[in-house]
Each structure stands twice: as C-alpha cells, then as structure tokens.
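Structure record follows, encoded as structure tokens.
With one protein chain withheld, the remaining protein chains of the complex are depicted in position.
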C-alpha cells in the first residue's frame, strides 16, 4: 500500500521532500499540499507533476480521508499546532525540527501522543541516518573502542548573513549535535557551558562566532563542540569519539584526491545541503517503510524533540550566564522506552 | 506513468534488481517475471510481494502488452536472443553484461537496433554511475588535471573459488574497467598486452593470478590494470589518472577512521556487492527516468557492449600469445554518436 | 671550536644526550660528567667511550676550566641550584624541564641571568624544534590560515604506572603543550580551567584520567587539550589550529600504509621517545651551533621556563578548584624580548 502523504508548508524544505518522495523514494505519494501562500502550493504541484489537491490550511488537509501521513515543513512556530492536530486525527507525522519552539509545546505533543496511546510522530533529525554516524554508533555499541569518555566535535559553515544571530548557533546549528550525540553515546546530558573565543573578523557585528560548547552527560562523558559559522573554507562536520580502548572518527566526505600545484588534496563541500543528502533520503524512506511494515514510525520520537528543546534552552542560558548550567529533564515515560533503530540499517 | 518492467531471469542478480525497483527506486514496477526454473520466478514474487505474472519464457513475457521494458538478467549465453526479441517487439531493454558472448552477437543487436531506428538498449555497466568515477570524469572533462597520459588501476577481490578461470579475469573482472576507462578518457583502445606476474599461493592450480594488463589508446594513453582475485585483504577498486597538470584518484570507500592497538586505520569492504550499491541504484533509476522523460535510455548503449566485447577478446588473445595484440573496431555508426550523460548527474 | 660540555646527572636522559652529542651531532664533546651515583657517571664514560673526567659534584664540574657549557639532566628539584651556579660561573646551560620546581626558583634564575647581563640558559622544550610544529608556526606567522581562534590538542600516552599522579598530568605531560602553544600563537595565557571526564577503567585508583584542559589567551584564543595517559592505543600528539581563513593540523608520524585483513592502516608509535627524536637532536645541535656562531643560545629561555611554571601552577589550582583560574605573569623584562627562532630552520 502506497503511503499517501500531505505536505504542510511548501517552501524550500517542503519542496525538497516532495521531490524526494516523488522522484527518489519508493512507497510514498504526495496527495495533498497546503501553504500559507497558495501560489507556492500550486507551484509545487506543477514543478513535480503531482496528482494532489490543494488545501486551504493544515486542519482541512489533515482531515482529508485520503491522507495517511503529514509532513510538517512550515515555519517553526506553526509546527506544534499542526502536529497536535495530526495526532488528534490519528495521522502519522513527520515534523521538521523544531518539534515545537518551547519546552512546554514539546510536552503538549508528547502528552497528546501518550493520550492517543500510539506513536505517530517522527522528528526530522536526519543525522541518525547518516552512514558515518551509523558506523560510529556501531563501533560504540560493539565496544570496538570501549566506553566513550570524550567527544571532540565541530560544526562549521562557510558563512552566514546578518539574519543569523548568536542564539541561532544553538537553535539552528548545534541542535543537530544535541540530538545525534546523546543518541550516539546512549546517555543523557547533565550540564552545559558555552565559551566565546576571540571573534572572527568575518562575523557580523552582533554575532559571537566561533562558539565553544561543552556538554557533560550523566555518566561523565565530556563532549565539546566548536561552532564556526563563518569558517570560510567549507561546510564541515567533525565528530571524534575517544573511548577507553581507542578512538573512532567520522569519515571525510568522499572526494577524488588530486595532486596539483605542490599540493595533495581533496574537495570539501561548500553547500550544507549536499552533506546529508543521503541521510535525508534515508530518514524519509524509513518513515514510509516503517509505517507500511509495522504501522509505527521508527525514527527520532516526540520525546527526542523534547530532549533537544530542553538542552537547547540550557545552552541559551549558558550563553548568557557564562557559567555551567544544568540540563534538567522530566523522567522519560515508559511509552518512549523502546530501542530505536532505523529499519534500513 | 509508471514504467512496467518484465524480468527475464530471477537468479541472484535478477532478484537484486527486483528488490531495488520495488523497495528503493521511484517510477518503476515489476509486472512480469520468467525464469527457466519456475520455482525461482515464484519465489521472487513472494519474497517482494509483487503483483506480477509468471511467464513460461522470455518471448511470451516480451509479447505481453503490459510490459514496457525488460530486464535481461539470465545466463550470459541467453542474453542475445532475449535482447533481439525485445528490440523486435519495440520494448526497452536493460541487459546485464555481457550484452552477448560474441562480437558477432553484439553486432546483431546493434544492427537490430539500427534497423528499428531507435535506441532501446542499456547495458548494465554501472561504474559510469559511481560518484567516484563521475568526479574523476568531471576533473578530466574540465581539464583540471590536463590531458590524461597514464592510468594506474587495480581490481582486487579477496578470493575466488575453483570455478573461476584465467579467462574470467578478463570477461568477468576486467570487463568493468574496459567499459569505464575508455568512457572516462573519451578515447578508444588500440592495443593490449597481458603479463602474468609471479603467482600468489592463494590461486588455485589452474588459475593465473595476479595478472597485469596494459591497454593503449589511439591517442597514446597507457592504462595499466592489476587484476588480483585472491588478494585476501578486501574488495578494492583503484583508479589514478595521471594528466599533464596533475593527478586525480578515486576516493576510498568512506569509513570511520579509528586509532587502536598501535594502528590508525579504516575499513576496506570485503564484499564486492557493497562497493557499487549506489551505482546499481543510480543506473536503474536513470534507465527508468530517461525512458519516462525522453522515451530513450541514456546509459551505456549496445555499441558500448560491442566495444567491451571486442576489447575483451583482444585481451584473451593477448593472454595466450604473451604479445601486444591490436584492438580493432568497426567504425562507430552515427546512430550511436551522441553525448552520453547520466540524467541524474 | 668544539663546545666542551659537562653533564650533570647521567641517568636515562643524561645518557641519551651524551649519546646524541657523541654519536650524532657535530661540534660538541662531552668532557666532564657527574652524578650522585659515581657508578652511573663511570658507566656513561665506558658506554660511549668518552674522554671525560668524573667530578664529585655539580659545583666542581662547573668550576672546571675545560668546560664551556653544562647539561643539567639531574633530578628536577636539583636543577635550580646547578643552573644558578653555572650562570654565576659564566657557563652556558642546557637545562631539562623543569627549569626550577617553583615560580620563585625560576625567577631567581631569571634574575641571576639578568644580573650577569647575558643569556646563557636554554630550557629543554624540544617541541619548538619539531618539524611539524615548525610548519604550523610558519603557517600561522605567514597568515596562511588567518588569525588563530581555537586550538584543539591532545596528548596521549598508552599507559602509566601507579607512580604517575593526577598533578603530573600537568607538570610532566601538559607542560610541553604549555610551552609550545603560546610560542605557536605568539600570545600569553590568561586563564585556565580543568575538567575531569568519566574516568577510564585503565587509570589506577588515585588517578584522574583523562583530563580536559581549557586555556584562554590574552587575545581570546581558546585552547583545549585532552590529556589521556592510559589511552592504550599509542603515543599520540595532536594539534589543530582553527584560524579565520582555515585550519592547519600537525602531520601524523610518517608510516608505511598497508592494506591487510579488511583494513587500510598505518602504524602509531607506542614509545614516546621516538616521537620527538629528531627534535631532541635539533634542539641540542642548535644549542651547540648558536653558542659557537653567536656566543648565545637561541632556544627557549629562562623566561620561558618561568612562563611554563606559572601556567602549570595555575593548572594545578584549577584541578583542585574545578573553576577557571587566572594565569598571572610578571611583566616580561626587555632583556628577554628578542625574536626567538631556531638557527637551523
């Protein structure tokens, strides 16, 4: 049975996912679209030759009987309402990050899902589907490098414009490390500290860049993440796990190596969209496959969305205080205590 | 419009392609299968939950009105007859290598296609869809390393069993280099020489292994290929292009790097099937996409199948003579002189 | 003129330097030795076939007219007294770290040297002579990567025994980073923080291992150093400098690369002595050459010894307090404000 999907928000990310479902993936079909700008919804239908209806808003799209699942790719502050509406209608939801823009909003979603008694929501944290992180996780879970003790990470962008603010280094950039790293080491965050090093001359006047974040987990793992959003040289994601028996590190993005002009070298991506292209495909294919095969999504849950939001807010507090701040979670409900593993791995 | 596909031969490779079309790719659907062992055809339908008919033989499957395109994944000596039947019926054909087991057989296919006046055939040379080779080709075509002068290549398998014979190093192993390398450097082969180095103790009694092949092109490029099919350490494909301005080389397969026990290292694949997994997906997706969008396949043509067969036979002659042997092609018909580029690149 | 050298302390390090001067380097000759154990001094003479006198103590050795320079390779707490005696006698001194075991001791040496009005002392911080660090420094000084903003460093040993204590991670291990990193970025330390991650099961009961140290410089550069002295896998020194325009990183120790058993890999040193073997040669050759050519040593000065001691003590304080601690230096005397560069680079 093909999974019939409605898309809420046909901006850049929404269109990317529509293209993916229509041209690359198997088992899904976009049957409904809505956007606050109707022209955008229309252009999506034309661009990809969709056989899909246009709906005036998220509620009517969700209510449509032909829609099995919705993709929430609207503006962040709108996510919560759409996700809760979908849950209440018993529809599956794939929601881009953030799940909600507040801790309370995330908890309302968690509670709605628990009330229904069935997991319907997957959050768009695609890194868990990246082959590099999956290899790292396998090495950790197999004890190939022993117990993790330290993680050295970096998240670097070539540049940002003046709309990018100091807090977005947490909410838009670090948020991916926040999700993937605790999953990677099977642990929870306990505290966070943010240090502002010497500012690069490429950062705009209002922006602190780079930033250096130190997260500690309950078991004592120390995770440091360099965030540099004007590093100039490329889009570069680094993650090195220091374990008791050895070290494992993310692979570089595969590139031909060349020898030229006194250099041996290879290419670094400049465009972030290419880095996790395969992971975006994999997360959505897994969402479709898991629902079709098991009736339940298999990826990052609403609870993971909550975890990310709580941690991000502690980081924002640490940016302002200059001190180590505690990260405090509610106790994880049994409802979410399952062993999550992407089906296609 | 979904491309309706009939599969002729449901052995290991046939099933792999069925899985691919059914679970991973977009726009195609397996609607018909046939195999000399009916049980195999049945098991394919069950394994992948196909809504497909079983046909007694290739002819009846090809004749089926619901079939738009056929996949020829039967035993090599059967390929020619199925391909010609499909061409005569005006059906698209994706044929695994070899296109035919003789030069004459390849030419009969070429002639059938020219007689029809439309290209229908794509040969399963998947390396042209590998991202590494595509990066190499881009570097060459953009003159990033200047004119190619020499290519240093290796094709290594961990081991083979006693059914693998000295000539299979050409027809089953080198055949992929034969196809991809002339495409890579936009040139034709002129001569070939095969040298047998000291034999590895892991080769069975009848087998010459390793082998060292030197191909020269019309413009004078010297290509050497080491073939080692009992190299023990892994499945490893190397290609380094020495140009006038610099050198470009295939990337290694991405792997986490680790530091452990006095070593810094990463993993090498042991299983050849993983190496070109993405390329297999891409070639078949391109076959489906190109037909749906342009009415014509876009990949390696029947003429490329002929080129490969002529070159392979010259290599076999060189294995026996120990001398440099000429590679002689008929003149390329205008019909096949188009600029081939995978649509999805 | 050959530089006539007296060696104070003929233990393991003393003998290493004697071997170096006698068998590898040019322009120096060991003419006098002393050790608290006379048998050790005798065995040094025999082992290297020295034409050298044995002296009862450092004072008499220093007083010997035939001695131009002394090597202080005795037990750390004895260094200060020997160095000051040598300065007062107007003899050149190459002193292994630490210059003195207290800040006050270092300052007494600095003052003795300033009183004499001539630099005689070189401290054995050999990393400044390592070709990798020299390449890094050149990249920084040439603005190849722009202004340094962050440094990610690691100092890893395979294992230590139970005599190694938590404070030795600073005084014996980090001390080399303390010296080389401020030299590398041409800046002074301002504060330091020490974090204790989850302890490796390979650390003995009394030992905190690993440790994570964060040093900030006056201009705001954030330097983090992982210290792992039971990392098991090898002796490994890492240093990556993140600049405004790009990143530069120490090379790995050169090793053949091999492909074997499903791995591509190379060797990591297990023995720390091999890592800086060439740097040890270079620092001592430079000491000999600079004195012979210019009448003054050219390497790390007594002031550098003071800087290291002050910083190390702040790190010890930070280990105990768990807080960020200030690093406070006296103002650098003009006497020591010269541009230090190894002569042989």
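We just call them A, B and C in the order they show up, numbering each chain from 1.
The rule is short, and it goes like this: contacts are C-beta pairs under 8 Å (C-beta built on N, C-alpha and C of every residue); 3 or more make two chains touch, one makes a residue touch a chain.
Please read these numbers as outputs of a predicted model, since none were measured by experiment.
Residue in contact with the omitted chain (choice from C:102, C:257 or C:321): C:257.
When the omitted chain is restored, the residue from C:4, C:59, C:249 or C:324 that touches it is C:249. Here the missing chain is touched by one residue of B:40, B:101 or B:200, and it is B:200. Residue A:267 is the one among A:4, A:19, A:267 or A:317 that touches the chain missing from this view.
Where chain C meets the missing chain, the touching residues are 22-27, 131-132, 135-136, 139, 144-145, 245-261, 266, 285, 289. The omitted chain makes contact with chain A at the following residues, 232-234, 236, 252, 259-270. Touching residues on chain B toward the chain that is not drawn are 146-147, 149-150, 152, 195-202, 210, 212, 214, 216, 219-222, 224, 226, 228, 231-233, 242, 244-247.
The rule is simple: only the chains that are shown with their structure count from here on.
When each chain is reduced to the mean of its CA atoms, the one lying nearest the mean of all protein CA atoms is A. Taking each chain's centre as the mean of its C-alpha atoms, chain B lies 58 Å from chain C.
Each chain gets one centre point, the mean of its Cα atoms, and the points for chain A and chain B are 37 Å apart. Between chain A and chain C the centroid-to-centroid distance comes to 45 Å (mean Cα coordinates, whole Å). Residue positions of chain A with contacts to 2 or more other chains are 245-247.
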